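For this depiction, one protein chain was excluded, whereas all remaining protein chains were kept in their positions.
This part shows chain A:
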Amino acid sequence: MATTEVERRRGQLAALSIAAVVIVVGVPLWWRTTETYRAWLPFSQIKDLSKLQLHLSADVEVVFARGTLTPEQQKKLPLTQTQDEEHAVDENTVLRYTHEIKYRTATIMEEEALGKPTAAEADLSLHMLSESPCGSSVVYVIPEVSSLLPENVKVYIGQRRTAILRINAEMRAGKTVEQLLAVLKPQIKQVLQVMSFSHTDITAALSDRVRFNPGSKESMTHSMRAFTSSPGYEITFSLLNPDPRSHRLHWDIEGAVQTYIQPFLTKLSPLANFSIDSQMLHYAMLGVNPRYNNDRGAFILHADSLAHVINPVEARLGSNAASSNPVLNFLLYVPDAQHSPLYIQDHKKMDVPSNAFHSPRWGGIMVYNVKNLYGPEAEFPVNININMAEVMGVFLTQLRLLVGMESSPPPPGFLVAPCGSVGLADWELDRLMWSRSVENIATATTTITSLAQLLDQIGNIVINDNIAQQVSSAVTSVQLAVAELEAGNLGFALQYSKETILASEKAFFDPSLLHLLYFPDDQKFAIYIPLFLPMCVPILLSLLKMASEARRRYREKQAKKD
């Protein structure tokens, strides 16, 4: 009896120790060897990014010229005022705009500049006096007696970051400073709507993050027209010659790019890198056959059929082999001798004056008729020099639209200075930089949060150290960009937002994430069952047996006690 009891105890101990070895050594070993490497990601910080509070602030200087303030009003002029606005775009995104308005009277030199005969000259000499930093703006308030602005113009917006505002006599007659400023306030706000960020722009820039119901059709087409933000763009000019037998075309693209496009791009260089190239494509046809109009003696390309023009041409354009940046295509199509002249008509059956159209986020096409450049007795092939000034004027306008510059008409009473040889005013660049920074931040936050979500959901993806590093640097850059926006440093904000978008895209599209160690569950079971089932069943059974025995003994003990 005693020996059997000893034997039983020994068996139980053996079973227990085997179970212990399996649990202490086997399970961790199995866990370790089948684990995938997942580097640490700043999940809590990424979670914070899903709630975005963007605070945009800009400095505004309001300068009163001589004759706008009485001496006692001048004395009581406050130094600064802040205008605050807050919008909740959706439950996770809050926008706050702050305009820090500084008031002062004009210096002697500024008075001198404002005394120039025309507004454009005044604008230039004011710019020479002091250069306002990126993102800020200056509003000069001039008396009604000044002859700087034409009769019915209230506000002049210059080529730089200055605006000139004229106030009426009745607005300031016998009022205190506070009342005067209260009258001025809506006007200044209107000026800033044009020159600085506007709520519509910023919400449009957030479109990647926030899904909101489209407002007007107009604003939606605008927001879909421009290219999305990218660190670089490739601009390709293509000359399509469907008929090299009759037309031998020459275009001075190098010179035209240097004269018309390069100054514009140099100005845009803080926004993105641009590279330009050009090509000539022969025997490249449009996708549709234009209809012949007998009355006009010309071929007509109707606006409805323009959608079908691009696809067959695109096959010839060739993709950009050297980079993965988005490509802006500008095509100059010279119709062949049998199909010219060719005119584009809009929906109202009216000729389009530029004979060109653009395709959102793709580029522009211009039709260039050469039929009138040679007589009927000309000997083929005809040598034709293309007038690049005409072509580049159209392409530059299209480029402005595609880059995201809105050319909505200014409010009544406003006069906007023509953009000059550069094709871009400073404040336009500022507006673009505001919306690009916000867009970059919005895109990067959605990229990082969706990446984190994906990695969280699929436990089999290996997360390498370089991805973790990219994600952390993207998160830090987002935070820095948000902070810089709040501080009003537009240049730095854009810089950081570009860094964050680069890092986040790099992490998101890293090929090592695709290298998913994916084993379906049924295969896993097929491999594990032959090993685990015969091993674990005896262990479990003996453990159960021991447990039931222990319970029985416990009950017996209880019964004895009773």
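Everything below uses one rule, namely that contacts are C-beta pairs under 8 Å (C-beta built on N, C-alpha and C of every residue); 3 or more make two chains touch, one makes a residue touch a chain; residues count from 1.
Here is the rule we go by: contacts and distances are computed from a predicted model.
Enquirer: Out of "AP complex subunit beta", "Diacylglycerol O-acyltransferase protein", "glutathione transferase" or "Phosphatidylinositol glycan anchor biosynthesis, class T", what name does the UniProt record list for the absent chain?
Expert: Result for the unshown chain: "Phosphatidylinositol glycan anchor biosynthesis, class T".
Enquirer: Per the definition of touch given earlier, which of A:Val145, A:Ala321 or A:Met350 contacts the omitted chain?
Expert: A:Ala321
Enquirer: For the full complex, which residue in A:Gln53, A:Gln279 or A:Gln469 touches the chain that was left out?
Expert: A:Gln279
Enquirer: With the missing chain put back, one of A:Glu72, A:Glu254, A:Glu390 or A:Asp456 would touch it. Which one?
Expert: Of the listed residues, the one touching the omitted chain is A:Glu254.
Enquirer: Can you list, in ascending order, the chain A residues touching the missing chain?
Expert: Counting over the whole complex, chain A touches the hidden chain at residues 4, 7-8, 10-12, 14-15, 18, 236, 244-245, 253-254, 275-280, 282-283, 316, 318-323, 381, 526-527, 530-531, 533-535, 538-539, 542.
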